[in-house]
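Shown here: the complex without one of its protein chains, the others still in place.
Naming follows writing order (A and B), and every chain is counted from residue 1.
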Amino acid sequence: MLNTLLVPVLVIGLAGFLCGLLLAIAARFLHVFEDPRIEKVTSLLPGANCGGCGYAGCADYARAIVEKGAPPNLCRPCSAAGARDIAALLGVEAKAAEKMVALVLCNGGDVRSRRSFLYNGLAECVSADMLSGGGKTCRYGCLGYGNCARVCPVGAIQTGAHNLAVVDPGRCISCGLCVKACPRNLIRLVPASHSVHILCRNRDRGVMTRKACDVGCIACQKCVKAATGQGLHMEGNLAVVDYTLPLSPELVGVCPQKTIHQRPAGPLP
Amino acid sequence: MADPTAPLWMLSSSPHAHEGSSVRRIMIDVLIALLPAFAVAVAVFGLDAIRLVTVCVASCLLAEFGARKLMGRNAGIDDFSAAVTGVLLAFNLPPALPTWMAVLGSVFAIVVVKQLFGGIGYNIFNPALCARVFLLISFPVAMTTWAPWDAVTTATPLGAWKTAWAAGAAPAHFAATYPLGSLFLGNQLGSLGEVSELALLLGGLYLLARRVIYWEIPVFYLATVAGFAAILYAIDPVTNLSPLYHLATGGLFLGAFFMATDMVTSPVTRVGQMVYGVGLGLLTLVIRRWGGYPEGVSFAILILNAFSPLIDKFIQPRTFGHAKKKPA
Partner (left out) sequence: MKTIKAPFKLPNTLHLHYHKEATAALALEVMPAPAVVQIPMSQHLGAPSRPIVARGDSVGLGQPIAEPVGAVSAWAHASVSGVVKSIGEGLSTSGRPTTFIELENDGLDRPGSTLQPRPDWASADGKSLIPLIAAAGIVGMGGAGFPTHIKISPPAGRIIDTLIVNGAECEPFLTADQRLMMEKADLIWNGIQILRHILGGPRIRVAIEDDKPEAIRAMEKAMARADGDVEIVSLPAAYPMGAEKQLILSVLGREIPSGGLPADVGALVENVATCAAVYEAIVLGQPVTQRVVTVTGPLIRRPANILARIGTTLADLIAFCGGLTGQSGKLICGGPMMGVAQIGADVPMGKTTSGLLALPRESVRLFDSMPCISCNRCVRACPMSLLPCTITSAVEADQLETVEALHTLDCIECGCCSYVCPSRRPMVQLMRQGKARVQLARRQKQEQEKAKGKQG
């Protein structure tokens, strides 16, 4: 009896062992020599493999830095200190960049922004967008199918119950992958220090916007008038923040549509 | 959502029509096609047949439900694919197999071979066959004990031939012990589902008519076995079985119509399926003739399963408007 139980366990165990052995052998024989500095630089990189630097992953970028002399400050997730360390290791000079975080410029989840038809198809933003806007009345707003969330290497984006993508600035490593993933160009990398945002990209006239969404910019221009001299201007029917200039949090109360938002500055603790 | 009572039009990509088929319907068709063979099994093996099929189907369905739940997949089992696996596994077991071994095999088929690889559509190997081979390796005695239904024959026809051949005795009396016609109708020892070629053929024809399977795999498989066996027989009719015996014995029909045609694990192109059928035929006969086991169908199919992605990679149809040779 013991035998009859033992044998199947052994069979599975043996199969697993053989596979492992094969992998080990393969790793040994397929190993190639590398500049040891590549490994050191790789260890200084965050290891998120986000690709935001334009290379296939952290190891690839490290190889490019060491072998092809790529600049060491392309890694957004790295702190300024990280870039300095790499530069020091290789004896080159490094410039630090300001910490940026991704921001979804839409606040119209299903509660506030209407869907005018039932969409049945791929739960994927590009396809939905190609199909008459995927059920969303607003032609500019977040579709909520989460293409950005799927590419985010650190899981900083959540689409939540109302089908609206929201970035957690504390987790965001500013790799910029989500920016490229969004078919509606809704995501921007903005300075983490900037706390006042206009969360809308709808360029239609006010009447149209109002039909589609409760929190869309209707181009009433109240904010622009209230914020003369600050980083805010109209682009057609849409108020747009200029992130190189500061903006007063008082504007949040000025907007009749509640399109202007303040959110905590900088990375969350 | 906006006002849920508002009449919303539905939006989806073209095409807006469908022929009405479904995975579930396909699985139900397979179950229907297995009915004649089941009837024969009950007639020949009695309660054992009912016991094994019930046990395998029930434990496959339970295992599928549990595994999907645990892995956070949609826990639906209403596509009946697990039920098909259960019946096929039962059909590949000797009638006297203890119940607990059947349960173990079912759980292995569903959990290890199917769900661990990603569930329906993702498994590389046919779950029922894998489970059979797993049981065969683990419990070689139980898996090859064929309860005699008369006092004379205690081995399967292929087994008897193999023993005789190994012993160097010319199996000349073979034809006398096993008349061809009765083999075809179901008068032989073997696993539950493989006794009657006629019943399996009926089921296979039903599947062909319903377009659940296509003719390429079974026809090329059977033709290759027949052709190859004919060549061997022509070379040496003393030590080799005649092609008709090869066709009429063992699990060949079960394999050709129900296991080799398993959609997930076979190639997707027509030509690929032909190649697959030929490969199966050659391998089956090589194992039957020279291998350690009397029957080679299961092993042949499992081995070819592993090759089917490769076949798909290299044998592709010529796309409309492209030159003959395709860059791989």
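Quick note on the criterion: a contact is a pair of C-beta atoms (placed from the backbone, for glycine too) under 8 Å apart; a residue touches a chain by one contact, two chains touch by 3 or more.
All values derive from a computational prediction rather than experimental measurement.
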{"item": "Chains still shown that are in contact with the chain withheld from the display", "value": "A, B"}
{"item": "Sole residue of B:A58, B:V264 or B:I303 that reaches the chain not shown, by the stated touch rule", "value": "B:V264"}
{"item": "On subunit A, residues whose C-beta touches the chain left out of the figure", "value": "116-117, 120-124, 126-127, 130-133, 139, 204, 208"}
{"item": "Residues belonging to subunit B that touch the chain removed from view", "value": "7-19, 21-23, 25-26, 79, 118-122, 211, 214, 263-270, 273, 312, 316-322, 327-328"}
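As a convention for this text, only the chains that are shown with their structure count from here on.
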{"item": "Between subunit A and subunit B, centroid-to-centroid distance (C-alpha), Å", "value": "48"}
{"item": "Residue ranges of subunit A in contact with subunit B within the complex", "value": "4, 7-8, 11-12, 110, 114-121, 127, 131-132, 134-135"}
{"item": "List of subunit B residues in touch with subunit A within their complex", "value": "1-2, 8-13, 104, 112, 134, 137-139, 142"}
